[in-house]
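Excluded from the complex is one protein chain; the other protein chains are retained at their positions.
Showing subunit A:
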Amino acid sequence: MKLAPFVSILVGVLAGGLLLASPAGAQPLDRAALIARMCGEAAAMGEAGTALAALAASGEEAERAWAAPLPRAAIDRTLACDEAGAVLTEGGLDALTRAPRAAQGTPRTPLLSLKNRPVYELADAAFTLRMAPSVSQRAAALKILERRPALIPAGLLEGAAQAETDAGLKAQIENLAQSAALNAADPALRRAAIARLTENPNRRTLTQLTGLKSDAAYATDAAFRQAVESGIAKVERGIALGDALATLYNGLSFASILFMAAIGLAIIFGLMGVINLAQGELIMIGAYVTWLVQQGLRSLAPGLLDWYLVLAIPFAFLVTAAIGIALEASLLRHLYKRPLMSLLATWAVSLFLMNLVRVLFGTQNLQFETPFYVTGGVPVIGDFIFTWNRMFAIAFAVVTLALTWAVVRKTPLGLNIRAVTQNRDMAACIGIPTRRVDMMAFGLGSGLAGLAGLALSPIYSVNPQMGQNFIIDAFMVVVLGGVGTIAGTVVAALGIGQINVLIEPLWGAVAAKVIVLLMIIGFLQWRPEGLFAVKGRRK
């Protein structure tokens, strides 16, 4: 072990010497030196990466075919360096000769430094763009190249465009090649590059274009100046639009989380006046049920694993609804006349559930698969990125809202719930079984909390404590919205979410929380019954 770094330094120095001896870019390629540098120190590895990228751009076909697997091996750490050179451990081939052999002694797998990583990723993408058989692979590689136009070696895009068979992709490659001509000599090419850059309005483009103002051509060439200025204006418009959309989207996504956490509570609190402090734990249990469904699918039907978030919906709802009904039947039913007692009892239940989960599952964060429909995001305009996990939560909240509204407005159960909410005694007089309605409503509210847990699992860490984060926010929304109205809950969630998101960038997240709470206190002074009060007599 002690010897290995020394040997690698020695090899690095030797390789460096060899390379100095042969002028850069001279043919043929010194393969052994390249491998030695890939096994060297960070600086040597960086040089090797740049050399690989250049090879992808202008190397001969045979050389490219030889070098293509190397960047990927360095990224994946499947390049094992030993005394005799290096081995690609994936296929057990010698990196230089491509003859099968095993690594000798204790091989070293060099780790890419942060500086070298993009160089190797670029080189890998460059090889993929030129040599991958499928169009989608080549398109993905082009996306990676687009991230760092400054690093693209000269001639790569031209070569790739020439060989490209897919017309659409070919146009994209040529487009990217144009934007790389920002500093070309030909003014027409430069203007085309500006036009192409403005198609992607974001702050990075803006910085790039603003930099052109100090260019010599800006003062002398009127057409160029006009192109730069209209480009900047266009990008600024795009950024402003993107920022507005991003704020709206962030607010909407936060609102959807608040709404999911609060809707179950709105029904329970609205109907029975029970302050259910265990609501947060029901959310947590919903997330745990989702995890159990995922684990079940993993062992029973691995093909459906990606869809566990959808398949878990009935389970999350039914399990938490059953817990809610059991809770109501065994505990809360005896405490309706004593609200303070019910508050304490639900708090005890909350602690009990939390610790039960802790004992059964442990305290660590649960490991969730992230299916394709909740990973990553799409850049839309400006700096606005549409992230799929947030979209999932928003869509889920909308569907939940629609279903809850339908249940409350269109079903006999909903009719009974509304009747009991408005006037319990009168409802009992006309023959509505109020006890049963209480139980069903509590089950519905608890089930909705379970669904909230499911919707939140792709966004937040799932552990026994997660429910406590939501209980305060949920009460805030319910009280502000007006006890027991769905419309109130929706409006309050949207309002709090949007205001939070607007304040956060201005004064920070801590201040945002304080200001929102102060606004709610102020509002409730003015309108204690909340935004939408239920008309009629309660209790």
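By our rule, a residue touches a chain if its C-beta (ideal position, glycine included) is under 8 Å from a C-beta of that chain, and two chains touch if they have at least 3 such contacts; residues count from 1.
One rule holds in what follows: contacts and distances are computed from a predicted model.
Trainee: Given the options "Urea transport system substrate-binding protein", "4Fe-4S dicluster domain-containing protein", "Carbon-monoxide dehydrogenase medium subunit" or "Iron-regulated ABC transporter ATPase subunit SufC", which would UniProt use as the protein name of the unshown chain?
Mentor: Per the UniProt record, the undisplayed chain of the complex is "Urea transport system substrate-binding protein".
Trainee: Pick from A:236, A:306 or A:383: which residue touches the chain that isn't shown?
Mentor: Touching the chain that is not displayed is residue A:383.
Trainee: Of A:192, A:246 or A:268, which sits in contact with the chain we cannot see?
Mentor: A:246
Trainee: For subunit A, which positions touch the chain that isn't shown here?
Mentor: Residues of subunit A in contact with the hidden chain: 1, 42-43, 77, 111-115, 117-118, 121, 147, 202-204, 206-207, 211, 246, 250, 253-254, 257, 355, 358, 362-368, 370, 375-377, 379, 383, 385, 387-390, 459-463, 465-466, 469, 501, 504-505, 508-510, 513.
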